[in-house]
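Missing here: one protein chain of the complex. Every other protein chain is in place.
And then chain A:
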Amino acid sequence: MQSLVSYLARTLALVRKELLALLTDPSSRVLLFTPALMQSLLFGYGATYDLTYAPYAVLNQSPGVAATELLARIDGTGVFKRVATLTGSNQIAGVIESGDALLAITIPPNFEARLASGQQVPLQVVLDGRNSSTAGLAAAYVSSIVASFNASRGTTPSLTIVRRAWFNPNLESRWNLMPPLIASLSMIQTLMLAALSVAREREQGTFDQLLVTPLTPLQILIGKALPSILVGLIQSTIIFLIIRFWFEIPINGSVGLLYLGLFMFTVASVGIGLSISALSLTMQQAMLYTFMLVMPLMLLSGQLTPVGNMPAILQVATYANPLRFGIDVVRRVYLEGAGLSEVAFDFVPMLAVSAMTVPLAAWLFRNRLA
């Protein structure tokens, strides 16, 4: 009992020192929390797939009531803004190439007449495919405008689609993009923090002084890991609060389960960070390794592009990526309201990564030769 108390007290001394070192320096204090704040606001406002402004050009070869009505409908969306009125089809290439217009709509010469006689008329839409997703969105908007135009003229198609998007009724891309930030943004910081923790001590020569104390590798590990985990969770909390209360994206699942998932995920990230740190001799090395790792972790996480769209071999590789499962837990618990049994599988790969990296780091503390 006495020895257990003593063991914990020693470990606590290290935790306290690590926290003091992090928090006494005003500049590092600022660095701990402002990036999470700034990045989540930036992502919230800056990163969106929703189409809110689409400049277009029109070549109207059939001035008349029908064409005017169609164009009025397009202008009336508030999204499309007419930037050019063309007089010949040879001008289309110019406005698209220069990027002045995202799309060019051509109304053919016999538009009015054929519509009046109940015939089908093709409407040509030329799109700037250099940005495929925006072009696709714009095209979809145009077709839905045309569909409602048709409906107003009493031509009912035989088949209609009625859309209900679950978990994100208005299909706002912010809902899709933001909750994963709770995991991914805090990961960058925890990874860096853990990666620098031992490397900094090695570089400044304090690690030897730490190693000659009776602290065991396990104690050093706990002492180094706890502050990083704590900082990681605090950052996740900041981002969570911004998403929930500033951007008002409602949470469907249990906050407790969200935090259990985040804890597992943060432990795995800290494990990776500490392994990097124990391998590096200098802070510069640790930073380089971290930057090298962050990019593939992000790309293979499924945050921006679905894992299911990747080649089979990369899909296998994603199992080593705790961020993939961290994001999955967050997304499912947050948007879908998933329960423990539904996300339990996500915990397995994260635990496996922790079980590999944490002991590796502890072993490297003493056995990495300076």
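Simple rule for what comes next: a contact is a pair of C-beta atoms (placed from the backbone, for glycine too) under 8 Å apart; a residue touches a chain by one contact, two chains touch by 3 or more; residues count from 1.
We adopt the following convention: contacts and distances are computed from a predicted model.
Undergrad: The complex lacks one chain in this depiction; which UniProt name from "ABC transporter ATP-binding protein", "FAD/FMN-containing dehydrogenase", "Transglutaminase family protein" or "Cytochrome c domain-containing protein" does that chain carry?
TA: Missing chain, UniProt protein name: "ABC transporter ATP-binding protein".
Undergrad: Touching the absent chain in the whole complex: find that residue among A:121, A:137 or A:210.
TA: Missing-chain contact among the listed residues: A:210.
Undergrad: Using the definition of touch stated at the top, determine which of A:13, A:31, A:177 or A:360 touches the missing chain.
TA: A:13
Undergrad: Given the contact definition stated above, which residue among A:52, A:98, A:133 or A:367 touches the chain not shown here?
TA: Selected residue, touching the omitted chain: A:367.
Undergrad: Even though one chain is hidden, which residues of chain A still touch it in the full complex?
TA: 6, 9-10, 12-14, 16-17, 20-21, 24-25, 204-206, 208-216, 366-367, 369
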